[in-house]
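Left out: one protein chain. Kept in place: all the others.
First chain written, first letter: the chains are A and B, and each begins at residue 1.
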Amino acid sequence: MTPPRITALFRPLALVVATAAVVALAGCGAQQGATTLDKKADVSLTWWTGQDAEANDILKELAAEFESDHPNVSIDVSPGASSTDQLLQKLSAGFAGNTYPDISYAFGSWASELESSNRTLDITDQVSEPDVKWDEFSAAARATVRPTGDKTIGFPAIVDNISLIYNTALFDDAGLAHPDENWTWDDFREAAAALTDASKNQYGYAYSVSGSEDTTWQFWPHLWQNGGAILSDDSAEATFNSQAGVDALTKLRDMAIDDKSVYLDQTDTKYGELFAAGSIAMITSGPWQLYDLNTAGTPYGVTILPGTDGDHQTVSGPDIWALFDHKDKNREYWSYELIKWLTSSDQDQRWNVAIGNLPLRTSELTSDAFAEQVANYPFLDVMAENGDNAKQARPTVSGYNGLSEAIGSAISHVLQGDGDPQEALDAAVVEANEALND
Amino acid sequence: MTTATSSAKRSRFRLPFSPWHLLLLPVALLFLIPFVQMFLASLAPAKELVTFPPPFIPSTLTLGEPGTLTKSATGYIGLFSDSPILRWLLNSFIVAVTAIASHMVFCSLAGYGFARLKFRGRTFGIFAIIATIMIPIQLLMIPTYILFAQVGLVNGLGAAIVPWLASAFGIFLMRQFFLSLPKELEESGMLDGATRWQVFFRIVLPLAKPALATLAIFTLLGSWNDLVWPLIAINNEDAFTLQLGLANFQGTRRTQWSLLMAGNVVATLPLIIFFLFAQKQFVATMTMTGLRG
Partner (left out) sequence: MATTDLTIPASRGAAPARRRPWGRSVADNVTGWLFVGPATVIVLGLSLFPAGWALLLSFQKWDGFSEAESVGIDNYAKLLTAQDFFDAVGHTGLYTLLFVPASVLLGLFLAVALNRRIRFIGFYRTAIFVPFVASAASTGILTSYLFNPQFGLVNNVLRVLGLPQQGWLEDQGQAMMVIAIMSLWGQAAFTTVIYLAALQDVPMELLEAARLDGATPWQAFWSVVWPQLSPVTVFATIWQTIGAIQLFDLVYTTTRGGPLDATKTIVYYLYEKAFKSLEFGYGSAVAYVLFGATLLITVIVVVYSRRRGIEAF
């Protein structure tokens, strides 16, 4: 027996909430746009670059240039999120709320998820045109934009790989020869032990034990060089607990626990800073490290990863420009054209190379722009050429993230002294298989 | 415990200053030192910031410089010349002012209602409100975003403002403050024939200045430092708030430490200045109420 006024107050509130719910649920389909291509029609594109402020500014300039070349196209460029990690959330929310962009940067590991959203374009036909020169991209990059082999969901955006970076001063002071392209992991282990000095808090090597993708992907070269594989041929099962994997993990563990020559970083960023400070002799990292090293003035050198029986395989983690479908032929056309233009040799030199990333295309290695960058960032050319050693691609199946978590956690525990390599890897395989078959 | 005038310390050794300084000064320094470190870091040359650990006192102090093709911007000069920090400051300011005004009005009304008025649904109401903060915000981001997207708010500052119009925190805080006021004041006002509204505006609200100052401080702080929500909600670069803009200096692989430190100092100063003035409200209001205990 409630007084009439109270229910009167409640009713509008309930109505507001119900309306919001209905509206939200109803707005689930994509809007319908132009169904026939009209290259002269006005088009407005949204581009989430996923880059930090500096890089974003360069892309904005390039977009402005594209706009002036094609006056009917207007491009709204923004980082999309403050760090690329968070871009995933925004894309999710964007899909659910129907506010996703036309083009977005994405980590390679999200590629299959993006494809499964059914909101990506398929540009397989377009990229087979000869003027695109698709084969100039590395094998790993091409495989990443075609995650399930079904659709090509975009262009490669940034490529990288892991090389060995070492502190020349520390080597010289200890009277040791610098690492070279003939090194084996045994040479590596010896040098790391020799360069470790607990009294000075100096370490020979560093490894991230945060359990994230950094922990995982640093492990893949070891697994591959030993002849192991991450997944079975049909990609349905994880196979990293093979003897190859166990040997690889045991060797790392021995360095960390017996030699005590490895700085175990609980985050993914500190070991780079410590290396810049001269507290760590060698790290395995990529081109992004060079900017800070040059800022800090650290005396460094770069070579390819140590090898196993002459195999110096490394891992590459390409990131992509994903193109999204808004059911509008004009937007589709211009999104494709923009990114094709951006990733062509000339523009890529003004973007990737200018910012200190590796060039996307092998044809850029001989360009002046790249030569200039090598002068600014010594040994960038070594890293670029190391791309040839990225023979296998990191898996792009959906469920890779779960697999990465599982083995990342296993590696982290073993390196910190908690657990036996075989058991840890076996347990991780169980978890990984769950994620793969979800 | 507290005295408005210094009480007699007749037979004690009198220091030329209050002995409380001996306690408060070290404590204050303990709390301040990290900020000092951040301030010094904002004046440090970039090369000392990319190593770990960075030195406490930089080798040289520099105001930084604008960016060139080969070198990033650094320092305060770089911050103001190369980034839209003034725009970010303006955006945050707009959000903050709206949030504070709105909170002061809505939350004090609601706090008083829940504290003193009896009406059907009161207990359920306050519990429901407190319950809203029990769900971790990380999970509510996406559906809240969907809600806002449907209403078209996500392309502007509106998305950042709407959630700050009122909060469970504000309502709960004001309620507890009003509960701690002696009822006799209001009751004597009502016996004199005043309505609830008049009692609220003329008797209770003036006594609530410390509470309102507290609410203003925390609302300012919350809306100013909010990162998680604007991150998801604001797509439009022109509408970036300060924290959102600063977060952009921390890329996935590379952090622009110098700009970040300078930006953090610039972001923190207005809050500190506001607090310095607002804390003057923390002065006893109950010394002369004429109440007989």
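The rule is short, and it goes like this: a residue touches a chain if its C-beta (ideal position, glycine included) is under 8 Å from a C-beta of that chain, and two chains touch if they have at least 3 such contacts.
Worth saying up front: this structure is predicted, and the values here are computed from it rather than measured.
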item	value
Sole contact to the chain not displayed, among B:L43, B:I85, B:I100 or B:L181	B:L181
Chain not shown, touching residues in chain B	1-4, 17-18, 20-21, 23-25, 27-29, 31-32, 34-35, 37-38, 52-54, 56, 106-107, 109-110, 112-114, 117-122, 125, 127-140, 142-144, 146-147, 162-163, 165-173, 176-177, 179-183, 187, 190-196, 200, 207, 210-211, 213-214, 217-218, 221, 225, 227, 243, 247, 250, 264, 267-268, 271-272, 275-276, 279-287, 289, 291-293
Residues belonging to chain A that touch the chain removed from view	3, 5-6, 9, 13, 16-17, 20-21, 24, 88-89, 91-92, 95, 113-114, 116-118, 201, 209-212, 263-264, 266-267, 270, 274, 279, 398, 401-402, 405, 412-413, 416, 418, 435, 438
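By definition in this document, only the chains that are shown with their structure count from here on.
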item	value
In the complex, chain A residues that touch chain B	2-3, 6, 20, 23-24, 27, 46, 51-56, 78-86, 89-90, 92-93, 96-99, 269-270, 273-274, 276-279, 288, 291-292, 295-297, 354, 376
Chain B residues within the chain A interface of the complex	46-48, 50-53, 67, 69-70, 72, 83, 120-121, 141-142, 145-151, 154, 227, 231-232, 235-237, 244, 247-256, 259
